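Sharing a structure with you now.
One protein chain omitted, others in place.
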Amino acid sequence: MRRRSTGLVALAAVAALTLSACGDDGETTTEPADVEAADFPEGSTMAELADAGSITIGTKFDQPLFGLVGPDGTPVGFDVEIGKLVAAELGIAEDDINWVETVSANREPFIQEGQVDIVVATYTINDERKEVIDFAGPYYEAGQSLLVRTDETEISGPDDLAGKTVCSVDGSTPAGNIEQNYPDAELVTFGAYTDCLDPLRNGQVDAVTTDNVILAGYVAESPDDFQIVGDLFTEEPYGIGLAKGDDDFRTFINDTLEAAYEDGRWAAAWESTAGEVLDTPEPPTVDRY
Amino acid sequence: MDSVIEALPRFWDGFTTTLFLAVVSGVLSLVFGTILATFRVSPLKSLRIVGATIVEIGRNTPLTLVFIFFVFILPSMGYILPLGRVPAIIALTVYTSAFVCEAVRSGINSVSVGQAEAARAIGLGSTQTLSLVVLPQALRTVVPPLINVLIALTKNTSVAAGFAVVELTATGRGLARDYPADVLWMLLGVAFFYLLITIPAGTLAGYIERKVVFSR
Partner (left out) sequence: MSGSVLYDAPGPRTRRIERIASIGVAILLLAVLAWVFKGMVDRGLFDSRWEVFSDPPKGQSAADVWRSLLVVGLGATLRAAATAAPLAFALAIILAVLRTSRLRLVSGLATAVIELLRGLPVLLMMFFGQLALGLTAFEAVIFGLVLYNAAIVAEIIRAGLAALPKGQVEAGTAVGLTRWQTLRIVQLPQVLRLMLPSLISQFVVLLKDTSLGFIVGYQELLRMMQLNYSFFGDQYRFPLFVVVLSIYLIVNFTLTRVAIIVDRRLAERGQRADKLDPNAVVAVPHNIGRDQSASAP
């Protein structure tokens, strides 16, 4: 049930490269905690993972500020740091984390089938998903927003989208939200948010929509071209996805998050990643449903 | 199952989009593929080279890359198209034309030399020989393989799902997101609509194939 190794050959290759290629990755905010399997209740997921000494974490590989993988194969971003935090509490070092790419459309199946232990992937907590998996957290609260060209005058919020073309990603929450709540907007979707940028520059689309934090990354990269307009029009609490019914593990991750809020590790993780372009927010309240 | 019925309008939208893509790019591919084929048998060497180059690149490039070219690369070269169906139709047409061309060309080669000789003997030029004698005969032989190319095209429209077109496959993915508990039924629904196009077309190809064989 736990990790299935067949699909991880590529990851193994990436990991092998990482070993040879790491060097300037200075930010080691997370030292593995000094724990052993025996410290956790017998038979619990924590004990299993601590015993195995490794964990498989699903994250996005193409999300600026949150989860991005360069050619050297090392994932960077806030989600990645959160993943490392959880791993560290299980006594698992950074190098023993198997990072698996999860795309918007495959996160639930990956958790359900046990291909990943947890998913930290700008993963919005919502009730439909809670039917098939469980969420720890939230560890961050984002909200959907709009990215437009700097010379845009007609769009200042989602209500101005009627008759406009909006770009987002296949199978993502923001895309679904536009489809359902703003049916007059014309939605186009690609495989990655990066793919929406050129069309926005070229005027093929009028706006790009997703969570504000992701858009902020694009504004930081091209401040002359893009701006964010309007208020957040949804609440997107990012949670850590895990197998449904594993309440002990969920409680453990929630405890870990709260501890990290307290002792500044959470803030440090933020500042070394998304904090480069965004202010450090107040940590959200963990929802122990 | 209820959710499938609830989602029927979306299935229908996806189906009509897929059908639209398949029909429009199918017609265009037949036209351009035939033009390409005449390039490849043209007396002008430069046209033959152009035809061969386009066909070889078309057949050896993954369709996804053809899509990326027309959706992302062409705009960065300054040729901006509207997103969605237009670049999808162009990409599918360019790709499929290469296969149509090959089918038509082998059809042309299947016409016996005597036919062309007879045509020239009664004074027809090369254009007339091609359009009045060779192509009509060749087309009959190439109809079954052409239908197979068009069936492949219908299936290939699914690649547009990755490039801003909500056709059947993209609809299926969206439905899988909106009804996480009924993923299986949603995808089976999508499969059903594809088969609605491809199975009758395949049967038709088989039927024509048998007809052609018997008429020899």
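Note that the chains take the letters A and B in the order they are written out, and that residue 1 is the start of every chain.
One rule holds for everything that comes next: a residue touches a chain if its C-beta (ideal position, glycine included) is under 8 Å from a C-beta of that chain, and two chains touch if they have at least 3 such contacts.
Not measured: the values here are computed from a predicted model.
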Of A:Ile57, A:Ala87 or A:Val103, the residue in touch with the unshown chain: A:Val103
Chain not shown: contacting residue from A:Ala192, A:Val219 or A:Leu232: A:Ala192
Of B:Leu8, B:Val31 or B:Ile57, the residue in touch with the unshown chain: B:Ile57
Candidates A:Asp39, A:Asp95, A:Glu131 or A:Glu221 - the one touching the absent chain: A:Glu221
Selected residue (touches chain absent from view) among B:Gly26, B:Pro87 or B:Gly162: B:Gly162
In subunit B, positions touching the absent partner: 41, 43-48, 50, 56-57, 59-65, 68-69, 72-73, 76-78, 96, 99-100, 102-103, 106, 108-113, 115-116, 120, 126, 129-130, 134, 141-142, 144-145, 148-149, 151-153, 155-159, 161-162, 168-169, 172-173, 176, 183-184, 187, 190-191, 194-195, 198-199, 202, 209, 213, 216
Subunit A residues touching the omitted chain (full complex): 4, 6-10, 13-14, 17, 21, 24, 61-62, 64, 68-73, 101-103, 105-106, 109-110, 112-113, 115, 170, 191-192, 194-195, 197-198, 221
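Methods note: only the chains that are shown with their structure count from here on.
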Distance between the centres, which are taken as Cα means, of subunit B and subunit A, whole angstrom: 39
Contact set on subunit A toward subunit B in their complex: 104-105, 108-109, 128-129, 131-132, 165, 167, 170-171, 175-176, 179, 187-191, 195, 198-199, 202-205
Residue ranges of subunit B in contact with subunit A within the complex: 72, 75-76, 80-84, 161-164, 166, 170, 173-174, 176-178, 180-181, 183
